[in-house]
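A single protein chain has been omitted from the complex, and every remaining protein chain is retained in its original position.
By written order: A and B. Residues from 1 in each chain.
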Amino acid sequence: MLQRPFQAPGVFAAVGLPPVVWLFALFLAPLAVIWTYSFGENRTLVDIAITGSWGNYARALKPLYLAILLKSMGFAALTTLLCFILGLPVALAITFARPRAKLLLLVAIMLPFWTNLLIRTYALMAILRTEGLINAGLGALWGLVPGLPPFEPLPLINNNFAVVVGLVYVHLPFMVLPLYAALDRLDRSLIEASLDLGAGHLATLWRVVVPLALPGIVSGIIITFIPALGAYLTPDLLGGTNSQMIANVIERQFRSANDWPFGAALSFLLMYLTFAALMVKAIISRREAAR
Amino acid sequence: MTGPLDYLARWPLRLWLAMVGAFLYLPLLALVVFSFNDSKRITVWRGFSLRWYAELFDDGELVAAFGNSLVIAAASTIISLILGTAAALLLWRFRFAGKAALEALLGLPIVVPEICLGVAFLVFFTAILPWPTELPWPANLGAIIIAHATFSFSFVALVVRARLASFDGALAEAARDLGAGEWLIFRDIMVPHMVPGLVAGALLAFTLSLDDFVITFFTSGPDTITFPIKVYSMVRFSVTPAVNAASTLLILLTAGLTALALWLQGADIAKQAA
Partner (left out) sequence: MTKGLPIIRFEGVTKCYGKVVAVDDVNLEVREGEFFALLGPSGCGKTTLLRMLAGFEVPSEGRILIDGEDVTNVPPNKRPVNMVFQNYAVFPHMSVADNVGYGLKVDGMAGAERARRVEEALALVKLDGLGSRRPDQLSGGQRQRVALARALVKRPRVLLLDEPLSALDAKLREAMRTELCQLQAQVGITFVMVTHDQDEALALADRCAVMNRGLLQQVASPSDLYEFPASRFVADFIGSVNMLEGRLVVDEPASAEVAVAGIDQPLFLDHGVTGAAGTTLWLALRPEKIELHKWAEAPPALGDAPAGRNAVAGTITHVAYLGSESLYEVTLPDGQKLKALRSNLTRWDQEDFALGEQVWLAWHACSPAVLLS
């Protein structure tokens, strides 16, 4: 039975005050400050006047920045789709594996997840670079065939391709784990019933497994989409000048362009997009719970 | 011999798993292998060498950055463990006005994009609470420690609260019936039950701190370089096997911590079974 605060006021204060004070003073306050900045204007380099204008938001929705915003969403969506395609068979394999193999596969999926993001991105750079392993390998193969023109390394880095590959590389576990959790909850006899009634494995997947695992699939999609949308390091290290995402633009406003109010507005737009994605997830899971 | 649901026994799926596995592990494997390469190039194997590791340890800046990272991780782990446990206990034990709002607020640091939190801390520690940079080490790392504790204590609260859900309230009642007060109940009954959650939470907080690049990027100054920041500048500057060597060390450290976590939880499971 849950207690009311007055039943143990000392305990309530002791466990309640530290986290609440910390959250307000050191989490909400910083966010509130840049939120107010997003309605401000730069007077001088360091002096920012809070004018209450929507100018920064209006500027953020101009074609130049809107294009970057849309491009970020496109990258995130493509990443999510690729993660789903790559991850669904993996999640299926984990779900129906015997206990030992299941544990092994889960650890194998989790392990890169625990490895530093920067290092994983760097590892990918070393593979994709113009003088990286893939091009070196292809070049060696090319050289085996006599009479060909000199090998032209494939442009695998500093472009959109590299950013999407990097995002998929980093976010695959985000997709596989919720998918696995959803599939694992599925009643196995429903799959057997479908096979028994004459459906093949693909028909069963499409007509029975996917509809029933839909809440888990939606949650996997959103859990993958959110961090992919806000990715900074991947486009920074793997992307070219044309493949920068919203997070890179925000960083530039704060560290080189020194337009804090505009950066603040962009950062809140990103946050609102995140919240919208979370809302979709909440609505779907609530609808599922009501059924 | 295999039934229709033994998907793992089917070759297309095995091929798929092998491909995904290669995609996930080959880059990391190449990174580790070429950290031992006796050449400045990271694509051509010239023989085994530890020279890049030797170079790392001669790089005073890198060693200092690594020290900074460990101190920040340790300090932010302690803070987030205290705050996270308190928050978990609060939500587990009490019913009060605004509880749902507080729960949502507590979940926020987990979902807010890192870049947004990073710039918020940048502004906060510049305009509102300028952190004195001339403080003696390690007090000059305070801003980074605060930032790290802020995003990791929500994770700790999540883990500890999940553990508390399995606590049998009758145990606390029995202790009270036998004459124990709040503090004794906490120390003798609650803490022992929470230990697996505390260990898992602490390891999570430590890894998150050690891993973090984006938020640190916005809160660190020229004198407060962490290991990922240093590696980042090395990567930006040039791709050399020294970066591979530094990465390999960090991979080993995280793998070691993960193994430790699994081992501790394994010991915990064994204890429960006995």
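Assume a residue touches a chain if its C-beta (ideal position, glycine included) is under 8 Å from a C-beta of that chain, and two chains touch if they have at least 3 such contacts.
A quick note: this is a predicted structure, and the numbers were derived from the prediction, not measured.
K.L.:
Any idea which chains on screen the missing one touches?
P.N.:
A, B
K.L.:
One chain is left out of this view; which of A:T79, A:N158 or A:S194 touches it in the full complex?
P.N.:
Touching the chain that is not displayed is residue A:S194.
K.L.:
Looking beyond the chains shown, say which of A:A25, A:I68, A:L212 or A:I284 touches the absent one.
P.N.:
Only one of A:A25, A:I68, A:L212 or A:I284 touches the chain omitted from view, namely A:L212.
K.L.:
What residue numbers in chain B mark contact with the hidden partner chain?
P.N.:
Interface with the chain not displayed, on the chain B side: 1-5.
K.L.:
Over the whole complex, note the residues of chain A touching the chain we left out.
P.N.:
These residues of chain A touch the chain that is not shown: 187, 189-190, 192-200, 203, 207-208, 211-212, 291.
Operating definition for what follows: only the chains that are shown with their structure count from here on.
K.L.:
Take the average of all CA coordinates in chain A, do the same for chain B, and state the distance between these two points in whole angstrom.
P.N.:
Each chain reduced to its C-alpha mean, chain A and chain B end up 18 Å apart.
K.L.:
Considering the complex alone, what residue numbers of chain A touch chain B?
P.N.:
1-5, 8, 10-12, 14-16, 18-20, 22-23, 26-31, 33-34, 37, 48, 86-87, 89-90, 92-93, 96-98, 101, 105, 107-112, 114-120, 122-127, 129, 131-133, 136, 169, 172, 188, 191-192, 195, 201, 226-227, 229-230, 232-233, 237, 247, 250-251, 254-255, 260, 263-264, 267-268, 270-271, 274, 278
K.L.:
Within the complex, which stretch of chain B touches chain A?
P.N.:
Answer in residue numbers: 4-8, 13, 16-17, 20-21, 23-28, 30-31, 34, 41-44, 82-84, 86-87, 89-90, 93-96, 102, 105-106, 108-109, 111-117, 119-124, 127-128, 146, 149-150, 153, 157, 169, 182, 207, 210-211, 213-214, 218, 228, 231-232, 235, 239, 243-244, 247, 250-251, 254-255, 257-258, 262.
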